[in-house]
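Below you'll find the structure I mean.
Removed from the display is one protein chain of the complex; every other protein chain stays in position.
Order of writing sets the chain letters: A and B. Residues in each chain are counted from 1.
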Amino acid sequence: MNRIAVALLTLLLTFAGLAHPNDQRAGRVAVPVVKIEKSGTCVAPTEEMRRDHMKMLFHQRDRTVRQGFREPRFSLKGCVECHASRESGSVLGKEGFCSSCHAYASVKMDCFECHSSSRHQGPVGARR
Amino acid sequence: MTPTQFREIEGRSGGFFALLCTLVLLVLAGLGAAWHMEHEGHHVTGMSNRIVWGTPHVFAVFLIVAASGALNVASIASVFGRDLYKPLARLSGLLAVALLAGGLSVLVLDLGRPDRLIVAMTHYNFKSIFAWNIFLYTGFFAVVAVYLWTMFERRMNSHSARAGLLAFVWRLVLTTGTGSIFGFLVARETYNSALLAPLFIVMSFSFGLAVFTLVLMASFRGTGRALGDALIARLTRLLGLFVAAVLYFVLVYHLTNLYIARHHEVERFILLGGGIYTALFWIGQVLVGGVIPLALVFRPGASRSRTAAAAGCVIAGGLAQLYVLIIGGQAFPQALFPGKEVASSFFDGVVASYSPSLAEIALGTGGMALALALTVVGLKVLPFLPQSLSDAAIDPAET
Partner (left out) sequence: MSLGRREFLAWGTAATAGAALAPVISLVELAQARSPEEAASSLRRWGLLIDITKCADCDECVTACHTENGVANNGRPRTDAQWIRKVNLRDKRTAVAQTLPLMCQHCEDPPCVDVCPTGASFKRDDGIVLVDKHTCIGCRYCVMACPYGARSFVHETVTGQRPDVPRGKGTVESCTLCVHRVDRGDAPACVEACNRDGGKAMLFGDLNDASAEIHRRLHAEPSAQVRADLALDTGVRYQGL
């Protein structure tokens, strides 16, 4: 009896493993588009940005709103200026820097109901 | 006195399911209305930048005030030692919790950002009476839950009196807090009075007892249980007393304002020239909510239908009273520059227009339906209702 259970389990796991590869998953959920169009480095290493960007934004948001610090380093405006798409001028939209990743990770963002999601200055000329 | 037998209601009849379905439909309509308001923004309601609290708040405040009042019946039994009311204490606690849940749901669903409820639970400004109320409301649930437990659990029965006292004090503080939401508004002539706290307390006695009496009569009738005339007569007289007390406080409130020159205009607005608000004050609040119930209650010779009519009038009049207080109070322009006529694009100096939208009414009635649905479900799952409240079952000697 036990042996059968183990065999069944192994079989199941094997199929689960086969079903896993990326190409199959990508068929169902669009893999995020992370296009870095602007040269130069971000305010922190990529690994740190991926893990902690919301912590940085949260920290800066309270410093700016409550105390009036206006350091450019972690400002949301700065993120948008750099990462807005060259075509649409925005970090939102289908291939938007913020929205495509957040859609993939299924994490709701509440920033751009109030904040502008578009680049307003800079070389791209995507002014609205 | 024989110990009272409590029993769940059957809850299998067609009538029961029809009632429950109606209530659930009303709750769903309320949820739909709330979704519509949040999705479109509040511009689809009758509310505006001048009338920021509208019909949902009338219903919400009514339910919250009635919730603390519904607990009074239990308090009379355990705090003031009237054994006649003891069999009613469980229902009283259930109604209190259900009405508060209904009222708070309306209040929360009307917020501009109901998704940020967690913010309201984690960020507090302790100078705000609103923040205090969040503690008072959640505490009320806990205190009443403990109180109900001491009533249900035989081993805890001996603590019931103490829990009842705590619940009674808590509910007084809670209604003081609700009244002070308006009473602490220094900048508005229509509020800004310490009298609002005690006025809200007597209003809660009256509205809460009216709701309690109706629910008691309806549930006993629906389940075919015996309800004695002596008890009904007792509740009816008490209701009359509370209605008179509300009228007294309203009288004192307006007399005080009539004496103060800078309040003359607002008094003229409410009492004479305020259109719908004047009509609601005299016809809704004073006549339907005060004079008619008093006449029904104190005319010799009692009948059940008369008691029910009086309680219904108290509820209708109470809603009218809160409409006049909350919406009429905002419609009247703030005194920006005393002694001057004021005009602007922001409707300064003029009476703000307001007509309730369907969504607001649906949200408000949804809250009421939720309160009743919770009560109905509560009655079915736990033994809240006594088997019998006939005159013989409750001690007739205790008068």
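What we mean here is this: contacts are C-beta pairs under 8 Å (C-beta built on N, C-alpha and C of every residue); 3 or more make two chains touch, one makes a residue touch a chain.
As the structure is a computational prediction, the values presented were derived from the model and not from experiment.
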Quick one: say which of B:16, B:152, B:298 or B:347 touches the chain that got left out.
B:347
In the whole complex, not just what's shown, which of B:160, B:193 or B:330 touches the removed chain?
B:330
For the chain left out of this view, which of B:6, B:141 or B:184 touches it?
B:184
Residues on chain A that touch the omitted chain in the whole complex?
61-62, 65-72, 77, 80, 113-116, 118, 120, 128
Hey, which chain B residues sit against the chain that's not shown?
38, 40-43, 47-50, 52-53, 111-114, 116-117, 119-120, 123-125, 127-131, 134, 181, 184-188, 330, 334-337, 339-348, 353
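Note that only the chains that are shown with their structure count from here on.
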Here the gap between chain A and chain B, centre to centre from mean Cα coordinates and rounded to Å, is 48
